[in-house]
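Left out: one protein chain. Kept in place: all the others.
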């Protein structure tokens, strides 16, 4: 028998760069920030080419509780969105480079295995159509990779956990461009566009900072609601474990931040995803001069073999014609809304409330495709609902839906909801 | 040994409701029509619940030839789009019903197993961005369910054959609404929207008709370019064999037409699909009062287990920010265009010409998703290119693309193309 | 406007190397052969690197008719299996090379769009278990890529058409090895193995041949039932359109034959597939010295993006323990049979007859996996039935199957069947 020396070697101790407490308010925690700004100091250094973990709060920074009451949603403060972990410096990353970010894993906290989905007037892209959206909260429990909600009966599905926000810091120049173009739009639309412009209220950097710097960041920092060229709140549902995301580097060291972890969301995510606090495992490599090499204008990503596949889908289409029958010139958002409104009404015909239908379209692994763009003046979008996620048959049939079927859904648990007549005390936004 | 009477029974003789000759001009052929109008007489009756075949011309009605010259494309007459087969009456179908149309098969003609893809200034949704699109024609050969083009090197893929157009006839009332809304848009945009309004030139009904009726149909008939609530040119790439399409019935008997067969197209189809003449096998059932039951606003469909799956995709995103840096209020078409322009530039970096890249984005089984719609003011679209369809590695890498790689692509066969300085003798449109 | 010369170029006229008439007996048709032998002259030359078509009879050579009576099955002559088209010479192919065969397409004849599935005592691998298998015939109609049978109610599915037989000619040496090893087994098992040894009866070569050569081929030619190292009757259900098959070359010119077209079969194909006459489109390339390079012992293949995917499957396992409770030493066939018998009983519990269940396990796109092989003494196989192919719910439930559900299946159409007490007038085999 051979004799050998044992060389103990621990191969894979994955460091955690930031830890958070998902039960405590975001504004009490270190290494969290709620704005994009090039001067926010990095809180840790990424081991390039090596895996690392980052703990993340939910986007609201723990404002939402696991109970059966939507009161916290009514009072949700959107000025403090999103509570991101970081930023992290990437040694060697130079402006013009691209970060290749492997999304190795996204998980809920083991003892905090629930998330929530929100609707509110003014919040999402399916608001109105002549009907007021109620403020609602649905709690989604995580059972491994499965989720279901005590507030939305007869449905459960596998998640595709991901980080809604993955972004690099803007340079000063880029930051200015962002603010300028969004301000201009806000003016041009008399505020209807609903842009979130820089605002000290809600700004937060969980670090010791010189007063002047803090004040500057709070005053200048870009809001995190929209995804932009650097990534940010792109909310790519497909960027689940096993995928890669490519982001541009604008400042030395890149200053990567991550947060807004989701258990699942639809393509299109018309209101919120299933928002959760979570733990993200990443590995980052640098592609030198990648912005030029990849001709990068905005983020790229590569899909994962691990994305759950629901094969059988019932799909709704939407055209760019408004509900008054006016033809628009290929309004893509309208086309999306039309597909979604039709899907909502279809789900309502089974007994779901309007808000439950809205939630399903945002939370579940729904596939939304751009169908055709060359057939002027219509832009067509489709929205495919996996048939398998319901415990009843949602396919069209000759003989319609029976009252018994509807009753089954209607008599299910109620959705915590509050009517607010369109006025949210702390404003809208996401 | 038992003795038995043999009762010969032919189970499955599938009738062909319309035959065409894909080598002859559409305007010389019977049972073809190029406009939507309720008074076009039905040319055959659909055996409800039984399969039937319909032969279809390519959308142009045989104007395009299998050669290495784009001259036919320059002179393409778009006023005669699309050359549809039908209409067919569905016995028993009443206004308010829905047709469930099983797409059992779509095939090219056995001795005509090629198609084509077109680019031209003013034709598709990716035109310009400051660069003129050349008039080009690429011929795609079909090898069973595989296709490749002698004009676009180093790429081949499985098709997802489908009928670009499946539509029921509008009622007079609906026809008027269509024309009214599109005319209004055309006025409002000073013609920029590029709507195709009713026009006798190019109108065609391949039937013996009383002169007055023919003249009425030609004068009033809606153009077929845009998909509308009745279906029509929806161009759903996913509606391949094994899928189902649901369409509303507006007039007694439904008057279903079919045509514009495609061998393959991308989601979004920014210019043409791989256009072909083809044979469609359908089975139609009626869902009584389905418009109400399904809350149908526009077509629905159900996906097929037979849709080819390319799992590994490199995805590009696009935001609703224009190339001058202006922020729009969630302009979805712009987001799509941005994702596509980035993908085109990426493909060009490997040596493809701009037009070859454009063709790939329209012809190949590319997946385009609506990523997020609630993150104002950005609307985000992604566009996923299957990595497997290329015979070289298109993934991003640290060390860039070698000159040798580029040369391999560049030195491939050339794309037949003609520069026309934006002026097409017969106008643009699709 | 530019002027250009039109160079008409027909890109893709796919030649048909062999034509057959699927309504006429195989023994009356040219270019058909029913044995493997190196001296069968090639009937056509394959254009290497170019697509070509081959028309094929069903394996029985048109012995089975589309009617509701199993009499033809009782009298089926298995000595003449399989009726292959070819052989075809591959210019340049040398012993030691490998053919890369792209399966571009497999289709039924347009006017002969039906197939059949057979059960009979002694025929398949699920025969007996103490119960006699009746002689049955089920006719399967093809609706594009969908099939269903008037003899097996409440089920329909997408096919994965393929050629059950793709094989190169053996050299004399290899032919001798085959015959020797199978003869030895037949002796060793006292005929229980059921090998089909060379036999002049049923031998056929549809060519003008010198009498001596014909007699030699008929006397020596290997039977086509088993798949062997050269391919042959491997019956790879996955080798559908879009896949590639790799076969060894044993004699100069390879002498490739093809036949036994199937519309669909399960993994494991325990009795027959859905047997059909069909048209196969192939493209062949040569990998020089491929046998050594690929270390080829038996055929290889590459899967297709076009294989239909049914994602949700109910799976049954089988262990290598016999029905009397005896443990075998990892008997894989027994494990497969056990999984299949359990699946059959499960399907019978819904009202299907034993033979209908048997047919479903052989005809439908069922996935059979080798689960584990290292856990001595058990070999475990699983067999996964797609839930979606039934129009009722086949999943296990707490409250069992209602009598009404069963009645629905039982009262469906009957399967043409004949009891023969185990004796088939023309023997068994496949």
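Going in written order, the chains are labelled A, B and C, and every chain counts its residues from 1.
Simple rule for what comes next: a contact is a pair of C-beta atoms (placed from the backbone, for glycine too) under 8 Å apart; a residue touches a chain by one contact, two chains touch by 3 or more.
Note that the coordinates shown come from a computational prediction; the quantities given were computed from them, not determined experimentally.
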Of C:45, C:110, C:326 or C:411, the one touching the omitted chain in the full complex: C:326
Options C:154, C:199, C:216 or C:302, residue touching the unrepresented chain: C:302
Touch with the omitted chain, as defined above, among C:261, C:378 or C:417: C:378
Selected residue (touches chain absent from view) among C:54, C:195, C:279 or C:420: C:195
Of A:139, A:394 or A:415, the one touching the omitted chain in the full complex: A:139
Given A:94, A:158, A:200 or A:285, the one touching the chain that is not displayed: A:158
Positions on chain C contacted by the hidden chain, ascending: 98, 100, 123-125, 177, 181-182, 184-185, 189, 192-196, 225-229, 233-238, 246, 267-272, 285-290, 293-303, 305, 311-319, 321, 325-339, 341-342, 345-346, 348-349, 362, 367-382, 384, 395-398, 400-401, 429-430
Contact footprint on chain A, counting only the chain that is left out: 1-14, 51, 65-71, 74, 102-106, 111, 113-114, 139, 141-146, 150, 157-158, 241-242, 281, 283, 304-306, 308-310, 388, 418-420, 425
Residues from chain B at the interface with the omitted partner, ascending: 309-312, 388
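The definition used in the following text is that only the chains that are shown with their structure count from here on.
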Furthest chain, CA centroid comparison against chain C: A
Interchain centroid distance [CA atoms averaged], chain B/chain C, Å: 37
Rounded Å distance between chain A and chain B, as computed from the means of their C-alpha atoms: 33
Centre-to-centre distance between chain C and chain A (centres being mean Cα positions), rounded to whole Å: 49
In chain A, residues with contacts to at least two other chains: 311-312
